[in-house]
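Scroll down for the structure; my scribbles are underneath it.
What you see is the complex with one protein chain gone and the rest in place.
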Amino acid sequence: MPEFNTDLPSVRKLQTYIKDKPTVKIQLLTEDMLEGQMLWQDPNCICLQPPQGEPILVWREAIAYIQAKS
Amino acid sequence: MPEFNTDLPSVRKLQTYIKDKPTVKIQLLTEDMLEGQMLWQDPNCICLQPPQGEPILVWREAIAYIQAKS
Amino acid sequence: MPEFNTDLPSVRKLQTYIKDKPTVKIQLLTEDMLEGQMLWQDPNCICLQPPQGEPILVWREAIAYIQAKS
Amino acid sequence: MPEFNTDLPSVRKLQTYIKDKPTVKIQLLTEDMLEGQMLWQDPNCICLQPPQGEPILVWREAIAYIQAKS
Amino acid sequence: MPEFNTDLPSVRKLQTYIKDKPTVKIQLLTEDMLEGQMLWQDPNCICLQPPQGEPILVWREAIAYIQAKS
Partner (left out) sequence: MPEFNTDLPSVRKLQTYIKDKPTVKIQLLTEDMLEGQMLWQDPNCICLQPPQGEPILVWREAIAYIQAKS
């Protein structure tokens, strides 16, 4: 499991996404691409609010990359 | 293996799914999408009751994301 | 690696499959679906007796889900 | 990483394959199926002698299942 | 998770990519190939600046290989 230390640049970067609420793209190892706003993160998951429907609990280990939309 | 600490938001969110019994979609790394009601969770697995048939022991490490159906 | 603690519900559930010998389906991350009866489990593997041929040593980390056939 | 304890049934089973030299099939997570005789195992790898060519160092974490041919 | 020790050759090699800014190709386990310049690394992620758009947080565990373009 990845480290979950709030001093790490990657964890802090995700915190800025949670605070500033840009639309982010989460590319999964399944080839799925999810889009939405990050609500929170914990050591296991990232919670994503898609444009429609219920929040999605995304498994960290299933993520390939995350990019904010510009 | 993901942390299994009942104080974590992701573990608590899954506990609300077990208690409130919404239909959830579990997207697996295999591209399979399972649907049903969560019966219990432990550090290795989530047990899902599909609409028909026996409960399914889903490996946590095989999960990409979980979303309640709205 | 998943925890292998015989008090965990998932480990105990698999023990009932070993004792009661239902036919189980094991969906792998490779998209293969194996069928047979569980002979034993240890922290690394589940040993499955298929209808024909030698027992199969299935890597736990390669499993997506297990379901008893009803 | 899987446990490598020579008392575990799965590790001992592989030791019998190394000693008795049946042809085994190793199904990988890549969908490749390798065939040959097991030469040795360590915590990281299984070394397989295919019918032709050099021995193959197979990563344990890339294995889905192993079955002796009957 | 891979070790993140700045004495390791692989971590130091990535530091030279961050300092010298060659264009690198990152091949992911999803089959995606990303290209850009490495901005930073931490134990979980590599941050890549693609030619256009926002920086990409690439999960280390999703990487197959990295190669500088010549």
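Structure notes:
The chains carry the letters A, B, C, D and E, assigned in the order they are written, with residues numbered from 1 in each.
Here is the rule we use: a contact is a pair of C-beta atoms (placed from the backbone, for glycine too) under 8 Å apart; a residue touches a chain by one contact, two chains touch by 3 or more.
These figures come from a predicted structure and were not determined experimentally.
The set of chain D residues touching the chain not shown comprises 1, 28-32, 34, 40, 42-45, 47, 53-62. Mapped onto chain E, the interface with the missing chain covers residues 1-3, 8-11, 13-14, 27-31, 60-61, 63-70.
Here is the rule we use: only the chains that are shown with their structure count from here on.
Superposition on CA atoms relates chain C and chain D by a rotation of 60 degrees, given as a multiple of 5.
A separation of 32 Å divides the Cα centre of chain A from that of chain C.
Multi-chain contact residues of chain E, defined as those touching 2 or more other chains: none present.
Chain contacts in this assembly form an open path, with each chain touching only its neighbours along a single line.
Chain pairs that touch one another are A-B, A-E, B-C, C-D.
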